[in-house]
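The block underneath contains the structure these notes are about, expressed in structure tokens.
Now for chain A:
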Amino acid sequence: MTWIFENWDRFWEVTEVHLRLSVVPVLIGFLLSIPLGWLASRSATARAILFPLANILFTIPSIALIVITPVLIGVKILDEINVIVPLTIYTIALMVRSVADALSAVPGHVTAAANAMGFRPLRRFLTVDFPLALPVTIAGLRVATVSNISMVSVGALVGLGGYGQLFTEGYQTDNPAKVFAGLIGTVVLAVLADGLLLVLGRVLTPWARAGR
Partner candidate 1 sequence: MIEFRAVTKRFEDGTIAVDELDLTVEAGTITVFVGPSGCGKTTSLRMVNRMIDPTSGTILVDGKDVLSVDPPTLRRGIGYVIQQAGLFPHRTVLDNVATVPLLSGWDRRKARARAAELLEIVGLDPAFGKRYPAQLSGGQQQRVGVARALAADPPVLLMDEPFSAVDPVVREGLQDELLRLQAELDKTIVFVTHDIDEALKLGERVAVFQTGGHLAQYAKPAELLSAPANDFVASFVGRDRGYRTLTFLHADVPVHPVTTAKLGQRVTVTDWTLVVDDQDRPRGWLSGVDGEIEVSERDLIAGGSLYDGSTLRGALDAALSSPSALGVMVDDNGAVVGVVKADDVIKALAKARAAGEVPK
Partner candidate 2 sequence: MGGWLFDPAHWSGPTGIPVRLLEHLGYTLMTLLIAAVIAIPLGAFVGHTGKGGFVVVGLSNALRALPTTAVLILVVLWAGLGDFPVYVALVLLAIPPIMAGAYAGIRAVDPVTVDAARGVGMRESGVLLKVEIPNALPLIYGGFRGAALQVVATATIAAYTGAGGLGRLVFDGLALQEFGQMLAGAVLVALLAVLVDLGFAGLQRLTVSPGLRPVGTGGKT
């Protein structure tokens, strides 16, 4: 712990990078998984393609995806995009299923009532289906966020930034305090992000806790 306070500037610097590398993929992945999840909840064909694809993407080790990405999209190995693209893919792989499950779980009588009252499809999705799907969706988002925050560190194995740099440097200089500092940073960040999403979920879906 003392390492953190003695090297506060450095610690803050890697924290910023770590945060950027984990939050950006979550945001992009989440936004992309909404239409994909919606598609999967509506069409069996889409489901039959998207779900197995998501499973396969998930089995590719993050370190492998991080080293392959630059070759596939033609950027340098030390570009941050090499972490952002793989983590976005993982986020989508996780979230497509969450969003699809959440939308499928919206009670049929509610959507039928909304149709009967004259909602058009897009408006119904935005004001009825999606809000009702939020609790399950946010539960998925929490898992994706926490696992992203933990996975960013892998990027350091190929020289990218974030807390992972503290791991590799600590390893090379035989300095456990530095590794431990990075570990604490990762866990604290994950717990904070998880708590934030939990609170956000409760604020956004007050009805979910009513009547308990």
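Keep in mind that, in the parts below, contacts are C-beta pairs under 8 Å (C-beta built on N, C-alpha and C of every residue); 3 or more make two chains touch, one makes a residue touch a chain; residues count from 1.
These made the cut because all candidates are chains of the complex that A comes from, given by their letters.
Bear in mind that the values here come from a model prediction, so they are computed numbers and not experimental data.
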Sticking to the defined contact criterion, which numbered candidate from 1 or 2 is in contact with chain A in this complex? 2
Going by the contact rule set out above, which residues of chain A touch candidate 2 in the complex? 56, 58-65, 67-68, 71, 143, 146-147, 149-150, 153-154, 156-158, 163-164, 167-168, 170-171, 174, 176, 179-180, 182-183, 186-187, 190-191, 194
